[in-house]
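Every protein chain except one is present and positioned as in the full complex.
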Amino acid sequence: MNILVVNPNTSASMTRTIEQTAARAASPGTRIIAVQPAYGADAIDSAMESYLSAVAVMDRVLSVAEPYDAVVMAGFGEHGREGVQEIVDVPVLDIAESSAHVAQMIGRTYSVVTTLQRSVGAIEDRLRLAGLADRCASVRACGLSTSEVDDDPAGAMEAIVAEAEIAVRSDHAEVICLGCGGMAGLDEAITTRLGVPVVDGVAAGVRLAEALVGLGLRTSKVCTYAPPEPKTITAWPLSRHLDLETR
Amino acid sequence: MNILVVNPNTSASMTRTIEQTAARAASPGTRIIAVQPAYGADAIDSAMESYLSAVAVMDRVLSVAEPYDAVVMAGFGEHGREGVQEIVDVPVLDIAESSAHVAQMIGRTYSVVTTLQRSVGAIEDRLRLAGLADRCASVRACGLSTSEVDDDPAGAMEAIVAEAEIAVRSDHAEVICLGCGGMAGLDEAITTRLGVPVVDGVAAGVRLAEALVGLGLRTSKVCTYAPPEPKTITAWPLSRHLDLETR
Amino acid sequence: MNILVVNPNTSASMTRTIEQTAARAASPGTRIIAVQPAYGADAIDSAMESYLSAVAVMDRVLSVAEPYDAVVMAGFGEHGREGVQEIVDVPVLDIAESSAHVAQMIGRTYSVVTTLQRSVGAIEDRLRLAGLADRCASVRACGLSTSEVDDDPAGAMEAIVAEAEIAVRSDHAEVICLGCGGMAGLDEAITTRLGVPVVDGVAAGVRLAEALVGLGLRTSKVCTYAPPEPKTITAWPLSRHLDLETR
Amino acid sequence: MNILVVNPNTSASMTRTIEQTAARAASPGTRIIAVQPAYGADAIDSAMESYLSAVAVMDRVLSVAEPYDAVVMAGFGEHGREGVQEIVDVPVLDIAESSAHVAQMIGRTYSVVTTLQRSVGAIEDRLRLAGLADRCASVRACGLSTSEVDDDPAGAMEAIVAEAEIAVRSDHAEVICLGCGGMAGLDEAITTRLGVPVVDGVAAGVRLAEALVGLGLRTSKVCTYAPPEPKTITAWPLSRHLDLETR
Amino acid sequence: MNILVVNPNTSASMTRTIEQTAARAASPGTRIIAVQPAYGADAIDSAMESYLSAVAVMDRVLSVAEPYDAVVMAGFGEHGREGVQEIVDVPVLDIAESSAHVAQMIGRTYSVVTTLQRSVGAIEDRLRLAGLADRCASVRACGLSTSEVDDDPAGAMEAIVAEAEIAVRSDHAEVICLGCGGMAGLDEAITTRLGVPVVDGVAAGVRLAEALVGLGLRTSKVCTYAPPEPKTITAWPLSRHLDLETR
Partner (left out) sequence: MNILVVNPNTSASMTRTIEQTAARAASPGTRIIAVQPAYGADAIDSAMESYLSAVAVMDRVLSVAEPYDAVVMAGFGEHGREGVQEIVDVPVLDIAESSAHVAQMIGRTYSVVTTLQRSVGAIEDRLRLAGLADRCASVRACGLSTSEVDDDPAGAMEAIVAEAEIAVRSDHAEVICLGCGGMAGLDEAITTRLGVPVVDGVAAGVRLAEALVGLGLRTSKVCTYAPPEPKTITAWPLSRHLDLETR
């Protein structure tokens, strides 16, 4: 089984990290195809960047030549899942939603810990539209941006674990979903200190994708996710019209 | 991987059907252990029977000697999942909830088609408490009891497909979850006639159980699903105190 | 009028306490019949014990020979009300729900104060399914188990009053429902210190039962709470098949 | 025990009907004091009339000289309950809310059948603010105004029973609350034909009032329903400043 | 364009303040007609006073001789909007609702800061019934009554800004709606210190009224807000029957 995992941003190192996480989580027979968009931001913290990512990800998916059995969209709170569901036939999973699905299976309530407060709304919106907000105890931000996390991993881990602790102690979360870029050892630290399971979205997405493929199920095309009707679309796919060679 | 699949009722033929469905849905390396409770009703259509099933299922699970990696509770709308989550360490999945999880992954909305109107409330309650009701377009009853379904399978299929059609046409369901006993060819009939994917709960439960085991995740024991404190419990497990020898 | 009050656990002393509370709350012409199940836990803090209680309570109710006009189920957050509603014709009241009904009649919002955090979910679920969660400001746990309450009543009262105070000050509860075993003087302490009314569930259940009987109303049998269809039920009622003589 | 029952409109014949219903529903030791406002509409079908009724009812309650132990406000969907809760110390019950409380105790869902569609919103609002809308399957209007009901009682009964039937058959209501003026034999007709219990709001209000008084509970005065602070109020109570002598 | 702005209380100085705020907010071509009721409280902090205000405001509106194109009801959380919508043909706006509409247009979430905790419920109810509660992060009370605000404006400003700060920091409000009497400089202080926009309800109501008039839209009269049917209404309008000459 081939699973196409799409990094929503243009950072090649993030794509490699996602690929490794996905490969580690996958079943023996599963091959991970990790790609990243040809344009857009190298980290996504705003709606503007998220919308651009949605388009760039659809664009990138359209250009994948290899066959694949499912798509995992590796942005936590990014836009675009419905669009990809329309343009491919195979199952499509978003990692924020996948995290919430898995969390609800193993605990009464869950919390998400993410980076910046400004991203909380996007995650809440995505969970809400997916019908997965009801058992969400909270979406909490540790207050550090991605670059700050990179600059001081040890301090960042402390900040994230501290926020997870508030989620467990005050919001009564029983599972923590990591809504920020993977950090080696973070889930172990949280599980060890707080006694709660931790869900990694990429891993969850890969395993749920395998489950859907195994069930022989595909996205319903009866209404909302039917392929777009043919029509005049200027410059689409954008990548074929962009001067991207120098980058 | 061993998955323990528990029929909530005492019908041995239903246990075999469930076992076959589970085995067909499982990955190659997965072994299905199908069991049924030692007491309770041979079909469950009421809260009284459902509560009795919850206890009999917990009781039966406690007596399973073989090791298993996950539990799938094969009652659609029956009580008991939280109780089993407390008494075992491995992941526990309920098939009504599993159906809803999977349905939400492949469609914007889903409907459940079940047997009798009196069971609709129990299914709605279970979905609601699981935080999975938001994308449920409807829970519809075809109006036939289990025995009526057995007596006239062809007529029953017509009735169920007709109700599914109302769900798709009027409630705008994009996926149908079968909330009644499996019937050969039922999902094909619905998919062919209505163009929507159909989710079988047992199959969904088995594949999601595999996913959780693959992720190395277990039920959070930090609060709600912690093991019961030791205390005086009269006649528990009941099966050791019951005169069940003649059955 | 005879009201059957059922202790959900097997503690005879708790049955006596409940009986006294019920008798004190009842109108002059009302006789209280207090019973307890023949099997199950002597205190209920988990879903496993709660489900077992649901079955044992239904079982016990079936064996009551005296006529009664209503049933009050004296477990705060325990399962089983719907099952008893199916098997008897008279009105059936659950004390968690009765507390919430009464609290909503006398205040804009109410909070429940219970024992352990792990029981909070069960109470929230029951209120939610009963359609009584909307005006619930919070369900709070004082952190003491039943046995700890028994060991240090004075300290326990302080802990409960402290939690009620948070409910009033921070959650803006205007009424407190006691979701833990009655304790002499507890309601007076809360009312005196915090100025809010306190609702005792057993008392509320008894008076609401009287009201329903006085109105000549019974449980609707048109759908969900219709009597279970006759079918093969192995070993039911369980009490007739259990070796319970040695207790 | 004395229960003050307040007709929200100025129709003396309606006051007598309400008084009779209340007296019939009351326990032996309860005395009904039925009053009506000194000003306002003789039937209430609009927000304008409802607000005027709220004030006229508060005004009338302030002038009751006899002692009473509880107040029942006999308007189905009318404004004013919170105001009366502020100005008296005894429990105050609204009949729309009382109906919903009782209906939820005896069935999984309930519907209200009222007169005109324009009144549906007011009833929905009241149930929603009272936290009692969750188990409301529907509020349905039979399309007849009060005067049309008076002109053709037999036809009106048919219209109301027909609407109740839709509530039971299509909305799956298990209990019907009568949200229109009492009509002899209406509840029997519905129960006989549809097999569902019917709740009369005035009767429900009286019995719930008795229950609260019996429990020794009063409206929480800790916040929302505290007595209004003393201040300059021009012309209040209005009845002392109105030239009402000629009516 | 003429906009009728109605102060809900009988304070002439408050009417002047409201008139000035409205005039300052209005477009060049708009004339403000500010009125106040002839009876009722000179400040409104309770449901009793609020209901009385609803009636007095309707009464006052009926007596306005000048033509006007829209009505703005200047009470934050007061009753009555639906009643005025029935009795006039032009658009009617409530300032609590207008504040929420505007706040939602410029921020993801908003909080209301009002005077006393006892008024919080009324504001929450109004927002909820208007379908505007979903993006409301909180309704917070600074704990000072209107008279206390008048006695110590500087201290009051500190208290209000402090509460707004909690709304922004803890509830993550992105816009603040002032639910208490205007105070010179209050919005500037909040915006300067907290960096969030502040919405004044009277100003919002005036500008939204202009927008509706500009669109040529009027209240829908098809159902809920249709004019009341003609019927016998004793002493209405009350002002014509009251001995108000000496005040």
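A, B, C, D and E label the chains in the order they appear, each numbered from 1.
Just so we're on the same page, a contact is a pair of C-beta atoms (placed from the backbone, for glycine too) under 8 Å apart; a residue touches a chain by one contact, two chains touch by 3 or more.
As the structure is a computational prediction, the values presented were derived from the model and not from experiment.
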Touching partners, among the displayed chains, of the absent chain: A, B, D, E
Given A:23, A:38, A:64 or A:189, the one touching the chain that is not displayed: A:38
Candidate in contact with the missing chain, chosen from E:63, E:170 or E:220: E:220
Interface with the undisplayed chain - residues on chain D: 117, 120-121
Chain B, residues in touch with the chain not shown (by the definition above): 108, 172
Contact footprint on chain E, counting only the chain that is left out: 25, 27, 91, 93, 97, 101-102, 104-108, 130-135, 168, 172, 174-175, 194-197, 199, 203-204, 207-208, 210-212, 214-215, 217-225
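Here is the rule we use: only the chains that are shown with their structure count from here on.
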Given chain A and chain E, the chains that contact each of them: C
For chain A paired with chain C, centre-to-centre distance based on mean C-alpha positions, whole Å: 44
Where chain E touches two or more other chains at once, by residue number: 117, 121
Chain contact topology (line, ring, star, complete or other): other
Interchain contacts, given as pairs of chains that touch: A-B, A-C, A-E, B-C, B-D, C-D, C-E, D-E
